[in-house]
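Every protein chain of the complex appears in place save one, which is left out.
The block that comes next holds chain A.
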Amino acid sequence: MAAQGRGIAGLGFASPSRVLRGADDKDIDDLGIATGLEREELEFAKAGKKRWDEPPVGPFGTAEKPAIIESWYDERIVGCPGGPGDDEHDVIWFKLKKNERHECSICGQIFELKCIGPGGPPGGHHGSHH
């Protein structure tokens, strides 16, 4: 049974987390009332993993060891900032497609796409949302 108490406000006061999630104690863990994406983010962080995509980082891509860019779909927009230190240049944007390596026109860095998701066109299949 939820604890009751009377504060200065004169309100009967049940423990808020119980009010929201129901009186069953086993529903409440250390993530509290977090739900949906917020909860997924916290659960991934607890497991030491990242929930969201982050900008790819890695050593300068060459023909022997290209820079691997992970993508959920079969193509992704990528920006090349150049090499380390003085080899930096203004970001050059391009579309990197599956099975097609791309060479930066300024610094020659080589990129290759690695599909880690369902593939297909970016944004998912059209006409099937909702």
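Going forward, a residue touches a chain if its C-beta (ideal position, glycine included) is under 8 Å from a C-beta of that chain, and two chains touch if they have at least 3 such contacts; residues count from 1.
Following the convention adopted for this analysis, contacts and distances are computed from a predicted model.
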Choices "Glyoxylate/succinic semialdehyde reductase 1", "GOLD domain-containing protein", "Mediator of RNA polymerase II transcription subunit 20" or "Cytochrome c oxidase subunit 3" - which one is the UniProt name of the chain not shown: "Cytochrome c oxidase subunit 3"
Contact with the hidden chain (one of A:51, A:65 or A:97): A:51
Residue numbers in chain A that touch the chain omitted from display: 5, 7-9, 11, 13, 15-21, 32-41, 51-53, 72, 117-118, 124, 129-130
